[in-house]
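Have a look at this one.
Only one protein chain is missing; all other protein chains are in place.
In this document, chain identifiers A and B correspond to the written order of the chains, with residue numbering beginning at 1 in each.
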Amino acid sequence: MDSLFLPGVARILDVRDETPDTKTFRVVLRDRAAHDGFEFQPGQFVELSVFGCGEAPFCIASSPTRPEYLELTVRRAGQLTDALHRLGAGDEIGLRGPCGNGFDVAAAAGKDLVFVGGGIGLPPLRGLIWNVLDQRERFDRVTVLYGARTPNDLVYKDELKRWAERSDVEVLVTVDRGEPGWDGIVGMVPVLFDRTELHPRTSLAFVCGPPVMITFVIQDLLMRGFADHAIISTLERMMQCGVGKCNHCAIGHRYVCRDGPVFSYSQIKELVE
Amino acid sequence: MTVVDAVLTACPFCPCGCGLYLQCDDGKPSGVAPSRHHPISQSRLCARGWGAHEAPAWGERLTEPLVRRAGGLTPVSWGEALDAAVSGLNDVRATGKAVGVLGSARATNEENYLAARLARGGLGTGDLDSCLRGTYLPLARGISRGSGGRAPQGSLVEIEESEVVILFDGDLARSHPRAAFAVMQAVARGARLVTVSCLRTQLARLAATHVRVAPGGQQEVVAGLIASVVEAVAAESMTERRAPEPAAEMAEDVKEAGRWYAQAERASLLVAPEAAVGNSGEALGFALASLSQAAGHLGRAGSVVLPLPVRWNLRGACEMGVGPDVLPGLRPLDDQAALDRLARAWGRPPASPVGRDAAAMLGAVGGLLVVAEDPPSPLRHERAAREAMSQLDCLVVLDAFMTPTVRAAHVVLPIASHAECEGTCTSADGRVQRVRPCASPPGSARPGWLVLAELSARLDLPSQFGSAGEVLAEICHVIPAYQGLDHRALDHGWGAVVAPKSDARPVESFPQVAGAQRAAGDGSYLLTLDGVFDWGSDPLVALAPTLSRDFVSKRKLFAGGFLEMCSEDAEALGVRPGWPLRVKSRHGEATLPVMVRRELEPGLLLVPFAFREQAEGVLGGDDVVAVQATRPAG
Partner (left out) sequence: MEPVTAQVLAKDRVGEWIERLMAEAEVIAPVLAHGGDEVFAPIRSPGEVLWEFTNPVHPPKRFLLPQTDPVVAIRRGDNGYELEAIVDERRRVLLNVRSCDVAGLAFLQHVHAADLPDRSYLERAAATTIVCLSCPDPCPLGFCICSGAGPFAREGYDLQLSDIGDLLLAEIGSERGGELLAATDGFFRPATLAEMAQRQQLEEKAKQLLSEQTCHFASAMRRVSTGRVAEDLWRKMSDWCLECGACNFVCPTCFCFSVKDRHNGDGWLRCRTWDSCQYPAFTLEASGHNPREERRDRIKRRFFHKVSAQYYQRDGMVGCVGCGRCVEVCLGTTDMPAVVAAIRKGEWHG
């Protein structure tokens, strides 16, 4: 029996600026065997340690189909994320996990997939998107809809471009507030629904983003005929342990860190406090 | 037989005086347990009490003496550091500049007493204060004057038995939870609670009557209560004495509250520190004593008249003589008997000039000795105070924790925290209790009393104290109210209650109660500060991971401050939480984001004490100002 709280030490390989307050960290576990044994599903998260600062949860933004490294996209939001942003290539952090349930990729086989991301909500979807693209033939249409407050807040700009260039993916990006130099779409994420063809009956929608955005998007999808179970989202709660023991993330008798963070809308409706 | 793996000590946060066990693991405080038989806490503790072990174990601690050299603060031996402190202060005096001493509500009685002794005995200065004294002593003094020295009276526990409780509330549930519980307990047992506050606080929601009051309007309410009491008493006594003129438009709720108060067998007057904001503390205290006197509660067993100090040992600090115009025992500076007593004990006559208070001291003195305080954070003008501190020729700081003041010091003397020191503290209701160590101080840190005694000795003030108990012995010798207390006796019991001996002075006559400044009533608002002190800046909270969370998050999100208003006002002004609002007074203007707070009365804007600097342009040094509030264009 291993300690639930013992992280593995990981080394930062590379840090990429995404936006003024968001960075993507590429990391490997220091112990090669541990790294190779680290199996995860897209949508799962890790408890990341900055030693001396404690731990915080971040979803794995890379895909299991690219096992050489893990990627985490982190927005500066407080003590630990501040400290993390000060680290660079070669520095060491701790990783514990994977935690949580992850997206059920197998169940999505043969379907149309609609990814709806808002702001810093793209990272959990990104792992899933790459996972899907790396086995593209198993799925039908793939659509990526993404929005952020301003062009500056868009993450993974390069990748959005690369996905858009593919003929087998549709990518639409919008910003709430345009800026000089932005010639793309302006408006909240739901405006993108009118610009693409949705097939509610054959689709699964994956929705990640800030709570308000999730609420609006789900309402919209429901109105457009998506079934409750065909809308899949992630929930965020304050977490301390990530392993179902500390009770911080409980909603009713469900635990976002164990039963989630991925929930279908039909499950979300049943969460009561 | 007595066994301990934990040590009974006094809670170090608010002045309610709860007792708790500090547990220690591997040399560090690791937990807290309540005490069932403690006369005040009786198995109960608030969230802060439950976190009393945190700051000493988790916070950044000072572990070795430091002296400022070219490269910054440098570790030195204790001998060097003490010499540097004394020569630094002496050098300042030699240039003709003044030196001052700041005690603290966060320090024990022994530390405060030695600080006062060092100031008046060793340095010969009257520039002696603690930063929060002004929030308590005037009120307490007013009460004492108005009652011929018979009040403050009563204990928190007695409040639970009251039939009527009149609470001048700030937000007791947050600031003094044990006192709030006493009030709650009284209500649960059937007492009528009257809250007087500008906030509909948690306790106000339990009240039989809530008297809305604008900040500064407490005086007027007290006057109304007195009039009602006098009327009720006159009606009852059936004498031909003409009832006094009924106050012109005494509000019905105040009238009724006064009747209840007059008719109760046991009744409590409880005053939160915020109540004095915008009032003269001394006049308010005087009026409160008069109210109690008029209703016959003064000196009556079971009736309580209690002002609450804002932080831990503030009452003790005052009684130890930490103040520019008092001698130990709260004696006036010209009290010859007290001066003689002190001279005999100190082997040197105390300097008795009236000194400057904490705020005035900064900027006026060249040298400063600070005991366990980061003076700018409790002071009203934080930035100016920090600026003044940085200009000092010699700043000597005794503290257990790293604070901004420590960073600015020339000499840093690391002392034991509350979890590691011996001493006593005095609660709001005058119970003197032991503070006991559950661990040794980290590194080479020493008990504060010892460091102060060593400094005193180096200033040629005889200070042969072998223990904190010996300091207490001297305190008991020079302060009549503390006579008879003794370390060993305190150790076996739960502490002892000190009652300042009645002076049997005649009660002075009713003061003229001035009407408070009122809102203009033309759509303008009153703006004031919320609180008179900010727990979030206290190292015992700021360095405690569990306790600091609320403060940290608010500060992170609103680093530039915010102001609070009720939802009706926000709606009327068309602002939502987070939106900016411009407030303009006769002094100036400021634009701050709005937060909605349910408890506020319409017409009132509050800026948290932590963000007082952001509102200073509008307040212009006043406690309360009338402002126009508008949405900034754009």
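The rule is short, and it goes like this: a contact is a pair of C-beta atoms (placed from the backbone, for glycine too) under 8 Å apart; a residue touches a chain by one contact, two chains touch by 3 or more.
Remember, predicted model here, so these are calculated numbers, not experimental data.
K.L.:
Going by the contact rule already stated, which one of B:N90, B:Q202, B:S280 or B:S444 would touch the omitted chain in the full complex?
P.N.:
Once the missing chain is taken into account, the touching residue is B:Q202.
K.L.:
Pick out which of B:V187, B:L379 or B:C394 touches the chain that's been left out of the picture.
P.N.:
Answering carefully, the residue with contact to the hidden chain is B:V187.
K.L.:
In the full complex, which of B:L45, B:L66 or B:C394 touches the chain missing from this view?
P.N.:
B:L45
K.L.:
Provide the residue numbers of chain A that touch the chain removed from this figure.
P.N.:
1-7, 9, 11, 30, 49, 51-55, 77-78, 81, 92, 94, 210-211, 236-238, 240-241, 243-248, 250-253, 258, 272-273
K.L.:
Kindly note down the residues of chain B that lie in touch with the hidden chain.
P.N.:
Spelled out for chain B, the touching residues are 1-6, 8, 21, 23, 25, 30-38, 43-47, 49-50, 53, 57-58, 173, 177-178, 180-181, 184, 187-188, 202, 205-206, 493-494, 545-546, 549-550, 553, 557.
The rule is short, and it goes like this: only the chains that are shown with their structure count from here on.
K.L.:
Determine the centre-to-centre distance between chain A and chain B, using the mean Cα coordinates as centres, and give it in whole Å.
P.N.:
So the centroids are 49 Å from each other.
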